[in-house]
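Structure, as structure tokens:
All protein chains but one are shown in place.
Showing chain A:
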Amino acid sequence: MGRYFSLSAASLLLASGHAGARSVLEPVGEEAQQIAVLFWVMLSGGALIWLGVVALLLHAALFKRHGMNERSASRIILWGGVVFPSVTLCALLAYALWLMPGLRPFTQAMGSTALRIEITGRQFWWEVVYHPPQGPPVTSANEIRLPVGERVELTLKSADVIHSFWIPPLGGKMDMIPGRTNRLSLLATKPGAFRGPCAEYCGTSHALMAFSAVAMEPEAFRSWLAGQANPAESAGASGGALFLRHGCGSCHFVAGTDARGLIGPDLSHLGSRITVGAGILPNTEDAIARFIARPELIKPGSRMPAFDMLPPDDIRAIAAWLRGLQ
């Protein structure tokens, strides 16, 4: 049984990862772009130097049959061993330092017009709170959406252990450290959906802690955010009543209902997310039902207790209701 579950969880993981996974070498964000350029500069520079050194080595081994005099040897050591590395390394350092302000929002004026997203790492999920310039904060979980072409400030925190925030094609990594607030800025240049993994080992289910990142056109983003600020309406009302009846609201918050818990992920608009279980399962009723029944099979070490003692019909009704919270 356990084997079946873990195998199917792994295959789903691959399936869901396939859709939005992109590499650091295909940047669609300004920060990731700069880092990619830095990487290519470093790589090609390193390759050139390596080729030069190998060429010199071959030259010395094959053609230079007798030693140099002391004077020219010293000159080679001075130019090739001191001056050239110092100049090259200083240039690279200057280039890297020159890139840094773009990656560190506190070195430039962000202005109060920018959107700020507060992300808190928890074992093993992400709490996401949008602070738009106007209007009340909007809480979500395990999915981060941001407008294309607008700089967004991220404040990164942790509630338990060290996590690390990373959206490879957009930017990061930056550690989330308990008791500290780290800041990162991102500017997405193209729309798309990506997978963001936790990039610092944080416990049993570290490898199963991820989120979906979605870069949207600004207009679409704003109407999406406005929709998130209001309670969702779901068709399966009986599932909603069962959700409260079995006490799910002790840990989970669902806007517009009596479910006011703050321990687990906010489920107000669960149905609109790409994945469930923090980036590991496709968002289907079946996946939600499986998570409710045996969370520890899907996410070992999860704080959520198993609910497989509920009647299967109740679990299905709750899953359908949650899936309908668009």
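Here is the rule we use: contacts are C-beta pairs under 8 Å (C-beta built on N, C-alpha and C of every residue); 3 or more make two chains touch, one makes a residue touch a chain; residues count from 1.
The definition used in the following text is that contacts and distances are computed from a predicted model.
Peer 1: UniProt name of the unshown chain, from "ABC transporter permease", "Spermidine/putrescine transport system ATP-binding protein", "Cytochrome c553" or "3-oxoacyl-[acyl-carrier-protein] synthase 2"?
Peer 2: The chain we cannot see is, by its UniProt record, "Cytochrome c553".
Peer 1: With the missing chain put back, one of A:261, A:282 or A:301 would touch it. Which one?
Peer 2: A:261
Peer 1: Quick one: say which of A:132, A:191, A:249 or A:301 touches the chain that got left out.
Peer 2: A:249
Peer 1: May I ask you to list the residues on chain A that touch the chain which is not drawn?
Peer 2: Considering the whole complex, chain A reaches the absent chain at 139, 159, 244-251, 253, 258-263, 303, 305-306, 309.
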